[in-house]
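Removed from the display is one protein chain of the complex; every other protein chain stays in position.
As written, the chains take the letters A and B, and residue 1 is the first residue of each chain.
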Amino acid sequence: MAAAQSKNMTTLQVKRFKPSENPTNTYLTDEKGVWAWMTTVDHKKIGLMYLVAVAFFFALAGFLAIALRTELWTPAKTFIEADTYNQLFTLHGAMMVFFVLVPSIPAALGNFVLPMQLGAKDVAFPRLNLASFYIYVIGAVFTFISLANNGFDTGWTFYTPYSSDTNSLGVIWVTLGVFILGFSSILTGTNFITTIHKLRAPGITWDKLPLNIWALYATSVIQVLATPVLAITILLLSMENILDIGIFDPAKGGDPVLYQHFFWFYSHPAVYIMIVPGFGIISEVITTFSKKHIFGYWAIALSSLAIAFIGFLVWGHHMFTSGQSAVATTVFSFLTFLVGIPTGIKILNWVATLYKGSIEMKTPMLYVFIFLFLFTIGGFTGIMLGALSVDIHLHDTYYVVAHFHYVMMGGTLMALLAGLHYWWPKMTGKMYNETLGKISAVLIFIGFNMTFLPQFVMGAQGMPRRYYNYIDQFQPFHQTSTIGSYILGAAFLIILYYLVRSLFGGEKASANPWNSRGLEWQATSPPDFHNFDHTPVVINGPYDYHKPMEEFQLGLAVEHNGHGHGEHHEVKTDQTEKA
Amino acid sequence: MANHSASHPAHVQHHFVDSDQQFESAKMGMWVFLVNEILFFGGLFCAYIVFRAWYPELFTQAALELNKLWGGVNTIVLIGSSLTVAMAIRSAQKNQIKGLRINLLITIALACVFMVIKYFEYEHKLHLGIAPGSFWNPTPEILEELSHPKANIFFGIYYMMTGVHGLHVLVGIGLMIWLYIRAGKGHFSSEYYTPVEITGLYWHLVDLIWIFLFPLLYLIE
Partner (left out) sequence: MSEHNHEHHVATAKQLWLIGGGLFVLTILTVVVSNLGLPSPFDIISALVIAFGKAYLVAAFFMGLYWDTKFNSLLLIGALVFFILMVTVTLLDTMYRQDVVPSF
């Protein structure tokens, strides 16, 4: 994919074209009816379908979280039984991780945005893309079947030997569900890597890729390398349940810690599958609303890949107290500190991007600030947990719970909300209510910190995670946390309300409401079925805010075998603006 | 929509510029998928290595229960099928559809031979009670040879590795039949043989995995 092939320099005839503000034919009007949606291979519609599915599971798992918090209002039983409680927190974790966080940004927003940011008409394998959605649905069905078979209360990590000894039927169904779900993730990753390599519009060389694409690329690499290991682990676990194969079961001579190695070989990189695409969104939103070139393009792009790589070598920090060897724990602890470096590079570059920018405090930008604040706390507490001796004290307490909620909810979910608000006009062609958007963002910030800050404190004081009962001294912390979770729930309801309302009564969105220089904003809102009227030609970077808008609206003037592979082109501008 | 009316050959999907881009994309996509496959089997190989490092004597003892001869024959069968797949691709590239179909047929036949031999190997072991997991119930004579207390673990790994590999062979057979039918309908030519090419890549990977499984399971004693 060498970018600089000067001998391949071709001359392209381009002209300016301004996206129409009143598109008559969009991807939403192109084909109609439920069947057309269900069989569509259009990446935009598949992205929307993923978005609806993810929102559904988020609502479900979020509802469970509120039920859990309510149960913890009193030290003893409040309204549900202990066994139910165990099942509910397991379900909350498993759903949030496998059905919400992993597919949320890549499969929902990424699917919509990636081909547009590349100037492509679709992803490389559109049918595979649709298949990945249905595989996701089948995985979900298996999970519900598991619930009908007494469910599972193993925690989302399915640690052996408990998971292989207890209530096998429920665990078998859900592990098969996760196995199937993994393929959905693998197919998305495979699709994205190929698309980024092979379907870039003329002129998009590797140094002109939006950072969102770099982030999705790093994510896809992790998905492709890590998910198969989860698949085989889960398959072995199912066999453990069905056949007592014995590899992970100490009663049969196997090794339960080996299960943890396998599981975390996937699941640690998986937290980067969740957070790295969020980084991509932050880079996009922060430049758009600072009207400034990103600071340290290559630093941010390559740190995504560095995180992807180092992220594979730190899984053992989940196992410091599991009985793994002292050599391994020491090495894992050291490597864990290393991951902090590329993440820190990103945060500092984003802050530097803000410096002297014309910052516009729109809702997406508000979420970016919330992200920066919460994710930094999540990151720092992660470093503390990576320190061996500290971890012995904090392991399996609410401190860990608070840490990963700061990273996953404060990081990934805030980035998802930023991206959702940012691309909402492009996806739907409608503007949402800005005031309500800001109010709910502030509510989320307040509710989030109320929910999870007390958990750091009680965790450090020794409140273990996953406990149904607790001693009286923790009650004020738990109650504050519960009230915070209600505020969070209310804020999400407001978001749901104004987003749905915008679909029906919202103001019409212009093609580029934020004046972004990104390629996806040079299509109409909502975009045409084929994304762009003309094959776009790119000669400027995606963050060149110092250049006038006109320089960004180039497309092929004549019929030509459009999408190149990002080779260098000599661009001749002629002809006038399209009416 | 000026740029859609461009003279696309029938097999080129709308979002590709030309046949070449489509071919290269499909091939790369398959390679990325093979990366998946390698790490999928990698988990099993990792379990194998960990247990072998712990209990080397278990592996030398248990490998004696596996039949080197039939393992070797199966290796040669699978290598032969890889050769015929490569020949099938060559036929497609040279527009020899008849050759393509014949080579595919031979490949299917060889893959079936592989599965039949595998079946008899399994059959034999199950007969002796060398079965996976809770069905583990070796006959007294076998127990004398397999005195190691963790012999069941070796065969757990053995059945998982060969079983998952066997599933891949079955999937491969299905794909070959599909290719055979499509070739009969005249879908392939030297201009368009992408499915043959990428199915070939898949099949070679199945062969590659076996190339490592054979010495690791049967030969190291």
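One rule holds in what follows: a residue touches a chain if its C-beta (ideal position, glycine included) is under 8 Å from a C-beta of that chain, and two chains touch if they have at least 3 such contacts.
All figures in this text were calculated on a predicted structure; none of them were measured in a lab.
Within the complete assembly, B:39 is the residue of B:39, B:151 or B:176 that touches the hidden chain. Contact with the chain that does not appear here is found for just one residue of A:80, A:331 or A:460, A:331. Looking at chain B, the residues touching the absent chain are 19-21, 23-24, 27-28, 31-32, 34-35, 38-39, 42-43, 45-46, 49-50, 53-54, 56, 68, 72, 75-76, 79-80, 82-83, 85-87, 90, 93-94, 191, 200-201, 204-205, 207-208, 211-212, 214-216, 219-221.
Residues 1, 5, 8, 197, 225, 229, 250, 253-258, 261, 265, 312-313, 315-316, 319, 322-328, 331, 564-565, 567 of chain A touch the missing chain (whole complex, contact as defined above).
One rule holds in what follows: only the chains that are shown with their structure count from here on.
Mean C-alpha positions place chain A and chain B at a centre distance of 34 Å.
Per the touch definition, chain B reaches chain A in the complex via residues 1-6, 13-18, 21, 24-26, 28-29, 32-33, 35-44, 46-47, 50-51, 132-135, 149-150, 152-153, 156-157, 159-160, 164. Remark: chain A residues 120-126, 128, 186, 189-191, 193-194, 197-199, 224-229, 231-233, 235-236, 239, 242-247, 252-255, 258, 262, 265, 530, 533-535, 556, 559-565 touch chain B in the complex.
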